[in-house]
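Apart from one protein chain that is not included, each protein chain of the complex appears where it belongs.
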Amino acid sequence: MKKRSATVAIFAAAALVLSGCSAAQSGSGDHTITFMGWGSDQEIAVFNDMIAQYETKYPGVKVDYITVPAADFQTKLQTMIASNKTPDVFYLAPENVMPFASSGIVADLSDYVKSNTEFDVNNVWAKAIDMYRYDGTTPGKGAVYGLPKDIGPFALAYNKDLFDAAGITAPTDDAPWTWSQFEDAAKKLTTGSGDTKVYGSAPYSLESAVWSNGADWLNADHTKVTVTDPKFVEALQWVANLSLVDGVVPTSEEESSLPSFQRFLNGNVGMMGVGPWNQGGFWADAKFNWDLMPWPVSPATGEKAIWYGGIGFGVANKSADKQDASNLAAFLAFNEGAQRTNMEQGQAVPNLIDMTKNEYLKSDKAPANKQEFVNIIEDWGRRATQTYTYNSEWFTLFNSNLANVWTGQQTAQDYTKSVEKDMQDLLDKGIAEQSK
Amino acid sequence: MARTNTAVRRTGTVVSFLLMLAGGVTMVLPFLWMLSTSLKQSNLVFGPPQWIPDPINWANYSRIWDAAPLATGLANSTIVTVLVVAVGTFSSTMAAFAFAKLAFPHKRTLFVALLATIMIPLVVLILPQFLVYAQIGWIDTLLPLIVPGLLGNVTMIFFLRQYMLGIATELMEAAKLDGAGFFRIYWSIFLPLCKPAIAANVIIVFMATWNDYLGPLIFTSSPENSTVQLVIASLNSFHAEQTDFPLIMAASIIAVLPVVILFTITQKYFVDSFAFTGIKG
Partner (left out) sequence: MTTIRRRQVMQRRERLWGLLFVTPIGLQVLLFCIVPVGIAIVAGFTNWNVIKGTYDFIGLDNFVEFLTDKKFWIAAGNTVYMLIPIPFYLFFGILFALGSHRGTPGSRIFRILFFLPYISSIVALVVMWRWLFNYQYGLVNQMLAGIGIQGPDWLGDPAWIKTTIVIMIVWKMIGITSIYVLAALKNIPEVYYEAARLDGASAIRMFFQITLPMLSPAIFFLTIVGIIGSLQTFVEVQLFTSDGGRNYSAATITYYIWQKAFVSNDLGLAFAAAFFFALVILGVTLIQFRLSRRWVYEGE
């Protein structure tokens, strides 16, 4: 008798489990497509809203929205690809475009971009779409494998209240600070000690420093690692010294105790690099005035430099509902209502050029100097170097031990020397894979 | 002479008590700190240590259900654990009984093979298991966490076999003479006699299943199929940036509570059944 009930329990449980997963496929509508991404609580709420709009516009299609923590996303996505459960639509990092395109994981959306009812490609930032182009040899050209979720210009934000209290005026875009002016301001802003210490700046963007100093991780055709270039070493050491010598940036240990992002929100950091995706959080939690300013320039070139990033929507090549999936990607990327929601929630600069100019720049929410974001997109922002290579493991390697420099355990010179060869090996491996 | 002996003994007891007290405090202090943190407001934890939160803030325990799919995680963990413990215990006791008391072909070989599986590193098994599950569409379902467990647990079989070996065989011979079938002998004679040992092993399997992280990490991906451990781990990596420690601590306490309660209730079985089994390598 008891044995029988145990057997019944097994079947009941199995049925429960099986029905639990098949329900997602059948659903109440005609069919369901899955969409996987990550994001802050706000971003997830915004996407739920946008997905609801999509479902209203395309009746009969249900979207199963899966979110995983950003740190686990890449592993989870690869796991799902390996187990033939690739989501129909998923976040596609620019670094993944080349490998995913050449192994046929993401669908070629070029035809869709040419003729569709969702958007006009001329009204979209070209750089935003170019991040997902690949012609088999060169990234940034040829077929389109993803539509931009957003284009993320990384700008330098500052706490206006702290600036006013220290008697500092932020520079304007046509007259950016030099590195030494930046250091002077940061020193003036740094006050107090212990738990209430105010730091002049969050850890400085290494990309900005390196590029502005006229160096880069790789050479122009992305085949050779150039981190031992004296100009690179100089920029890296300068960034490290802001904390090691000047003490105007939290140390690496302090950063791991409480990230600068949180310190900035608490009003304890003067300047910090931010993206448009941070706006919503600041509107909600920042109890001070803040604005954007141009990145300081190195004396070597006098040129401003910073990256713009972004995440795209890729459509699975094996998707059973490619049309619906493409529609979802395009809807999330370009639909006017969806874009407006995204903008109003402080998640992004709109992908649509007219909406940016007519609505975003005219809104009265912080930052006042929104033009700075647009300048980076239109003018002097660059794609991150690692998005130009087939396999970015060389860049991961460079970063994984970089704290040796931040903590002063190694000088920039020693560190770059110690990793150069391994980086080159990994880069070569990627180049070999690409040409296979 | 006798007096000094008592004195020595008393001093020994005091020293031993103090040592155990020190140890006990070391063991429990981190948990108290976790509890204390979970009752603080998120922005008030970055300062000098404060053991009694002021004000005591229960909000984290209500906030957590919206911040993470904790309810789903708890439900999934419950389904997996209950099934594995209930059915798995049944399979394990059967196998243990057979290995201890029945004569059947290849018994020794099978038993040694069973023990050998313990030596295989988990990572060697889990990778190909993943590929097999991927082929049959089990990835991102709870099946990989449930089905193998239903078939039994090698450690449990090993311990219960040792325990049953200690039960007199005459009992079985007598039952056979009475015409009892083997299933009845197992079910109505051996199972009741093994209750304390089974109880101890049930707790261990319960703990191992409830606390399992590697399996869910590799075999499931979407939040609706997450177990409670995975939910906590996601919270941990998601909130690494925001460092909302009170929230994570509250979630961890909720995740740990079922096992602590179960163990506290049943802990008296532990030492007794281990003692009976005896560890002879």
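Note that the chains are named A and B in the order they appear, and that numbering of residues resets to 1 at the start of each chain.
Here, a contact is a pair of C-beta atoms (placed from the backbone, for glycine too) under 8 Å apart; a residue touches a chain by one contact, two chains touch by 3 or more.
What you see is a predicted model; the values in this text were computed from it and never measured.
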Chains in view touching the one left out: A, B
Positions on chain A contacted by the hidden chain, ascending: 71, 74-75, 78-79, 81-82, 99-100, 103-105, 252-254, 256-258, 393, 396, 400-401, 403-404, 407, 422, 433
Those residues of chain B which, in the complete complex, touch the missing chain: 12-13, 16-17, 19-21, 23-24, 26-28, 30-31, 33-34, 37, 45-49, 91-92, 94-95, 97-99, 102-105, 107, 110, 113-114, 117-125, 127-129, 131-132, 148, 150-152, 154, 157, 176, 181-183, 186, 207, 210-211, 213-214, 217-218, 229, 232-233, 235-236, 245, 248-249, 252-253, 255-256, 259-260, 263-264, 267, 270-271, 274-275, 277-281
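Everything below uses one rule, namely that only the chains that are shown with their structure count from here on.
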Length of the line joining the C-alpha centres of chain A and chain B, rounded to whole Å: 40
Residues on chain B engaged by chain A in the complex (per definition of touch): 43, 46-48, 67, 79, 83, 86-87, 90, 130-131, 133-134, 137, 139-143, 146, 150, 218, 221-225, 234, 237-238, 240-243
Of all residues in chain A, those that touch chain B in their complex: 3, 6, 9-10, 13-14, 16-18, 20-21, 41, 66-72, 76, 79-80, 82-85, 195, 258-259, 261-262, 266
